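Shown below is the structure under consideration.
One protein chain omitted, others in place.
By written order: A and B. Residues from 1 in each chain.
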Amino acid sequence: MSLLSRNPEAPRSWQGELPVFSRYTLGLAGERFFREIKDNGRIMGTHCENCDRIYVPAAVFCERCLSELDEWLDVGNSGRVYTFTILHENYEGSPLDQPEIVAFIRIRDGGLIHRLGEIELDEVRFDMPVEAVFKPKDQRAGSILDIEYFRPTP
Amino acid sequence: MSDQIAVYPGTSLSEDDILEGKVLSIHDKLDGRYAWDTGIAIGQYLAGLKEGLILGAYCATCRKTVVPPRIVCEWCFRPMTRYVPLKDTGTVNTFSLCYVTWDVKRIKKPEIPAVIEIDGASPLHGILHKVGEIDPSEVHVGMRVKAVWKPPAEREGAITDIICFTKLNTEV
Partner (left out) sequence: MRKVAVVGAGMTKFVRRALETGKELSWQAARMALESCELTIDDIDAVCLGTAPDSFDGVHMNGEYLSDGSGAWRKPFMRSYVGGGTGVFVPIQGWYHVASGLFDIVLVVAEEKMSSYYPHAQAAFLTIFDHTTERPLKPNLLWIFALEMNRYMQTYGITKAEIAHVAVKNKRNAADHPCALLGDPNLTVEDVLNSEVLAWPVNRLDVSPVSDGAVAVVLAVEHVATRITDKPVWIEGVGWNLDTAHWTNRDLAYPRYVEFAARMAYEMAGIKEPRREIHIVEPYDPFDYKELHHLEGLLLADRGKAPQMVVDGVTQRDGDLPVCPSGGLLGVGNPIAAAGLMKIAEIFWQLRGEAGARQVPGQPKRGLAQAWGDLMQVGTVVIMGR
């Protein structure tokens, strides 16, 4: 309850932005994980002997027991669709020209979130096997986008 | 540290390590656009600034006048009693000569941010603004200043309707 009155002619809002620009280093694990994607076109994981789990993306520590992980392995370029969604709008709410399929692809005990491609919207199935399609090596920058999308394994 | 430990974790990088691509990095920008409601008190404050007026508010329990105005007194938690029109003159409580902008660029001519106790408000109650149109070496704590306003047609109802505060000439 306010004793001070509201002035209906007063400016209602003040507009502005939060200027936050970030440059992230990828970390001890990320540095190697993304270099492998960039240079060798392969996805790596790390194995925790204590918990017998394979983390993808690779991590230097196990979140369950906090041990240091130094056992790296090539986990292959394929996985299975754990869940997916079909996007019809972009994040600002405007419609997309073409709907996009985004999925979480389970690889070992972890996985990657990525787009699905070379597939019709009504063909996506839970647990379907998919494989990564990499950009040509000279276009890779050491980022998750070095993978174009995952497509159904023939 | 446990004086028994010799090696501490943490890997230091230089700016060149990143710029030369020895280490990978990724850029991002927050897309954070806001329209903040001004509310009852600040809405009125901005409307006042458009008219060339600095507004405060009075709490009858604490018997103090604050600026900028607010609807609740943060000392006693009761509603503020009324708006109080203040003068547009004041006293410099503290100031700085700043040679660096908010995004870390050097400037030759310093900006002079200051806390200015506004005449009509209680002691030690003021606003953040800049001192200007003055030789930086003349600025001192306790100096009397007056607001320099934008011409009425250019004011929009913002704190920047006051361009800066400058020396108040007390000679008659």
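General observations
The rule we apply is simple: a residue touches a chain if its C-beta (ideal position, glycine included) is under 8 Å from a C-beta of that chain, and two chains touch if they have at least 3 such contacts.
It should be emphasised that the depicted structure is a prediction, and the values quoted were computed from it without experimental measurement.
Only one of A:G30, A:G79, A:G111 or A:G142 touches the absent chain when the whole complex is considered: A:G30. Residue-wise, the contact with the chain that is not shown comes from A:V60, picked out of A:L3, A:V60 or A:I86. Residue-wise, the contact with the chain that is not shown comes from B:P113, picked out of B:G52, B:P79 or B:P113. Although one chain is not displayed, subunit B still touches it through residues 1-6, 8-15, 18, 23, 27-28, 30, 34, 36, 38, 42, 45-46, 66-68, 70, 74, 93-104, 110, 113-115, 124-130, 141, 158-160.
Subunit A meets the missing chain through residues 14, 16, 18-31, 60-61, 63-66, 68.
Here, only the chains that are shown with their structure count from here on.
Centre-to-centre spacing of subunit A and subunit B amounts to 41 Å, using the average Cα coordinate of each chain. Across the complex, subunit B is touched by residues 1-7, 9-26, 28, 30-31, 34-35, 38, 142-143 of subunit A. Those residues of subunit B whose C-beta lies close enough to touch subunit A in the complex are 11, 13, 18, 23-30, 32-38, 40-41, 43-44, 46-47, 57, 69, 71-72, 79-83, 103, 156-158.
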